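Every protein chain of the complex appears in place save one, which is left out.
Going by the order they are written in, the chains are A and B; count residues from 1 in each one.
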Amino acid sequence: MIVTLLTDFGTADYFVAAMKGVILGRAPGAAIVDVTHEVPPQQVEDAAFTLLAAYRAFPAGTVHVAVVDPGVGSARRAVVVDAGGHRFVGPDNGLFGWVIEREGGARVFHVTRGEHFRRPVSATFHGRDVFAPVAAALASGVLPDELGPEIRDFVRLPSLRPRRHDDGSLEARVLHVDRFGNVVTGFTADDLPPDFGASPFRIVAGEGEIRTLRRFYAEPGAESGEPFAIWGSAGFLELVSFRGSAAERLGLRRGDPVVIAFD
Amino acid sequence: MIVTLLTDFGTADYFVAAMKGVILGRAPGAAIVDVTHEVPPQQVEDAAFTLLAAYRAFPAGTVHVAVVDPGVGSARRAVVVDAGGHRFVGPDNGLFGWVIEREGGARVFHVTRGEHFRRPVSATFHGRDVFAPVAAALASGVLPDELGPEIRDFVRLPSLRPRRHDDGSLEARVLHVDRFGNVVTGFTADDLPPDFGASPFRIVAGEGEIRTLRRFYAEPGAESGEPFAIWGSAGFLELVSFRGSAAERLGLRRGDPVVIAFD
Partner (left out) sequence: MIVTLLTDFGTADYFVAAMKGVILGRAPGAAIVDVTHEVPPQQVEDAAFTLLAAYRAFPAGTVHVAVVDPGVGSARRAVVVDAGGHRFVGPDNGLFGWVIEREGGARVFHVTRGEHFRRPVSATFHGRDVFAPVAAALASGVLPDELGPEIRDFVRLPSLRPRRHDDGSLEARVLHVDRFGNVVTGFTADDLPPDFGASPFRIVAGEGEIRTLRRFYAEPGAESGEPFAIWGSAGFLELVSFRGSAAERLGLRRGDPVVIAFD
């Protein structure tokens, strides 16, 4: 059974190792995969995007643990989400919001039965004492609905879907800037006309205006360094620059608006 | 069998992978877990704290390899420590000092029998050629006392236990500053009065004075950002600040003194 981990814990401290120790102690055969531990501290939406981009590469049945948890110790709930054949474990603060939005029929369970928890439960490290043990239980065959009641009032995130302006243009947001400075926008192929790229368009984002859609980074013409658009590997439209950071060139950060207008 | 790795090698070079290759070549079923490889270069005490905080989350029988080894190639000894049901492998320079202090009945063995080493043994990389093969041997069932004689003059670290001043105040040190800027002090619950927090106290540390103990980060009242104390997940008293770095606010670094006075 595969268990993935996604946190804002960094890799310099003992936190991630402690979670893995708990999981391997309770689910000895588990294959543990780090998604990332470099989510900027307490940035729930950034984690939600990374999880959304990663989970479908894993086989059905994978247990995904996500811990970006500014409310640890408070009354915020622990949840298990059953969506698209995958299970997700973490705090109820929106981390799984975009997976739930994408997958039809997701079910969310409030983890109220504590017999799997590691005791005593630290008030500051539910990753080790609540979420890792619950993940190990799921990986060992415990079903989500054995952990607590299904709920419908779980915390949601702002929808990923673009907003349509009166002039026909569409507005989405920057979801993520990756290591290479590529800017992942909220636009998917479903949001744009089927022939997108064939007829003129303008993407207005930060200090730039982009009118070119290419198929890959090294496509002839890209060497100029001028930013262009591309369909990224996570299924979203990305703004990129050949061997350079489009985010820097365009002055864009996560959350900034991106508008596509059709002439 | 689980083998954990803790080094100051970073993750940009081939060092950690080479250790894993050797372990998996000799103990094919081993589950290898990284504790961290971001110990500041050659900071033995920092590594000793991280190991102390991590090991108990792993099941008994786990083999923990720690390599922070400024003396590699010199006459410093290689040791295996048997403590609390766990095994530890590394140079004899204090790395396991705090585990040994905590666990009653720890036994330390000087690794003199070299038949498990990878040949030729590089004078600069015992992690790959000595410690990884010894860890693989332990994970494969070799017993610590088969590797060399038990010793009592192993290298120790300064005790974690606080010092008592004449005025009744207690002094410990900053053991670690974590990714979030939380300041881990040397105080455990055993060092302080059973009702600690119920009656007035003052923690004098760096540029600050702290009089509040809270249960978790997001507890009401914490939003001000004013640093407060909390029982951390490693069992030590921590100085923290809600969504901010207490270390920065208080001007504290590893090794700095922290005094608790009772009025």
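Quick notes on this one:
Just so it is clear, a contact is a pair of C-beta atoms (placed from the backbone, for glycine too) under 8 Å apart; a residue touches a chain by one contact, two chains touch by 3 or more.
Here the structure is a predicted model, which means the values were calculated and not measured.
When you scan A:F196, A:Y217 or A:F262 for touch with the missing chain, the hit is A:Y217.
Per the touch definition above, the residue from B:G21, B:G61, B:G85 or B:G225 contacting the chain not shown is B:G21.
Although one chain is hidden here, its contacts on chain A can still be listed: residues 2, 4, 11, 31, 33-39, 50-51, 53-55, 57-59, 62, 176, 178-180, 215-219, 230-234, 238, 243. In the full complex, chain B touches the omitted chain through residues 9-22, 24-25, 28, 32, 41-42, 70-74, 122-125, 128-129.
Throughout what follows, only the chains that are shown with their structure count from here on.
In whole angstrom, the spacing between the mean C-alpha positions of chain A and chain B is 32.
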